[in-house]
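Presenting chain A:
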Amino acid sequence: MSKNILELANVTKNFPGVKALDDANFRLKKGSIHALLGENGAGKSTMIKIITGVYKQDFGDLIINYNKKSFSSPNEANKSGISVVHQERNLIRRFSVGENLMLNNLPKNNLGLIDYDQVAEQSQKWLDIMDLDINPNTIVSELTVAKMQLCEIAKALSLESKILLLDEPTSSLSPQDTKNLFSLLKRLVKEQDVSIVFVSHKLEEVFEICDEVTVLRDGKNACESENIKNLDRQKLVKLMIGRDEQIIKSKENKNTLNENLLELININTDLGHKEISLSLKKGEILGLYGLVGAGRTELIKCLLGLDKIISGKLILNKEEIIIHSPQQALEKFKIGYISEDRKKEGLILMHDVLTNSGITVWSKLKKILYFLNNSIIYNHVDPYVKKLEVKTPSYKQLVSNLSGGNQQKISVAKWLASGTDILFIDEPTVGIDIKTKAYLHELIINLSKNGTSIILITSDMPEMIGLADRIITMKDFKVVGETVNNHNYDDMSASIMANIHE
Partner candidate 1 sequence: KADSSGTKVALVPGGPHPYFAAWEQAGLDAVKDFGLGKADYRVPAEWDLSQQNELIESLVGQGYNAVLVFPGDAVGTNKILGELDDAGIPTAALAGCVEQPTQAKFCFGTDTGHSAYLGTKELIKALGGKGKIAHFTGFLVDPNTTLRINAVEQAVSEAGGGVEIIQVIADIDAYEPADEKINAFMAAQGGEVDGIVTTAWVPAVVAAQALTNMGDKRIKMVGIDHDEVVLKAIKDGFVHGTMLQNPYGQGYIGSYVMDKVRQGCEFKADAPWKSTAQTDQFIDSGTVFVDINDVDTYVMAMRGISLEILETFDSTYLNC
Partner candidate 2 sequence: MSNLLKKDWFGLGLVIILGSIIISFFKPAFVSPFNLYVLMLSVSLMLVVAMSQMIIIAIGQMNLSVGAIGGLVAISFTGLMEVYDLSILPAMFIGLGIGIICGFINGYITVKTGISAFIITLATLYIFKGMNLGITEAQPFYEIPEAVKYFGNAKIFGPIPYLIIIPVIITFLMWVLMNRTSLGRYMLAYGNNVQSSELMGISSTKIVVYAHIISGLLAAIGGMLVVCRLQLGTPNIGDSWLLPSFAAPVIGGAILAGGKVDVIATAFGVILVAIISQTLVIFKIDPFFVQIFLGFMILIAVFINRYREYREERRNKVFSNE
């Protein structure tokens, strides 16, 4: 019987208007990987933050190695051998990768000044362990989101802590990166006796590496330190959402396809896209697959007029068009974009739920003299917010106080409310719990059934194969393949990978 290295006993945490944790318990055994699960807003991140001294619990105890502890800052937690990768990205964007990795422990020379050669050298070690091909002198802001996430994991490892807390570490990783990460984590546990808390919405991952499971529901324990062997997927889902999971229905292929609604012909962009040609039919879901950094997001941004298209044609409804701005895209061409980066580009965090969910329809709803009040907006957006089951105490709650998943729901809801003909949807289910994910999938399918044409960018292969009618594969800012989806996972993933690795 191994001992509990970390314990939370009867912990309660209140936020204004929300009880994030309610008498919750948690026990981490030494040398184990412990999954912490729950829907969006269940209180997982809050728990992690209490353990690391970011928040202080209102009631209950934090016990480390059978000693009551109370950290007043993340630094103290650090010194007690706890390191963490938070759900949000927390790198200093203007610093180099190496400096970020070593920031808590910058190597000094004899004069007490920072020795940057040492910084590069020492950080290189951790990049190597992670199998990351990044020059430590690269500035973080030049990295892709996935690389940033890997760097943060490397940073957490570099502290050589005995307790490692990972809050959705795989949310923007490719399957390959995830696999590498898992083998590394297993090695750490085996060879260095590290204990790991692992938060994820991807249940396959949980079954792959975790030993025990704690599930939170509305801040309370739905189960506590269950052995994974006693659970299967269905049971786990039931614990999390209180009922059985709906299986993601694959979408029926639309074989009676209409004409092309949107067509790209030999598009070259300022950002380096080469001869991109593709077409989107009415009511179709066109998947854009590619490894992270393939230039999918950038392509969409060029289409919206945020960067320059150098040559090529954009045809909408048989007419050649030029889009100058997202505003024009929305108001004139009825095209919308759901961003992959909800914090930066999707939401106005400091504003409330109502403002965020209605922003795309203001122009449409305004009355004479620009008049527009809350109830007009409320009436319009409420059905969509309800449909997505956004968990918020009220429409006046600030979006920054919602859990990550609920934030994502809002950034989707506003585009549902806008009623556009064409939607570009970029990584819609990053950090979304399975229940909502199923809703979102259903929604996307329903949208396309009702005639909305969708370009779906996702790095989640099952999602892509579940939803898309056709899948276009991109690599290095070029289109490298197009496949009609037959919804057979094995077939499709093989052919897509073949396209990429050609």
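Candidate entries met the following condition: all candidates are chains of the complex that A comes from, given by their letters.
Things to note:
Definition applied: a contact is a pair of C-beta atoms (placed from the backbone, for glycine too) under 8 Å apart; a residue touches a chain by one contact, two chains touch by 3 or more; residues count from 1.
What you see is a predicted model; the values in this text were computed from it and never measured.
Every candidate listed (1 or 2) is part of this complex; the one in touch with chain A, counting any copy, is 2. The part of chain A that touches candidate 2 in the complex is made up of residues 52, 54, 73-78, 86, 88-95, 99, 103-104, 106, 108, 112-114, 141-142, 271, 301, 306-307, 345.
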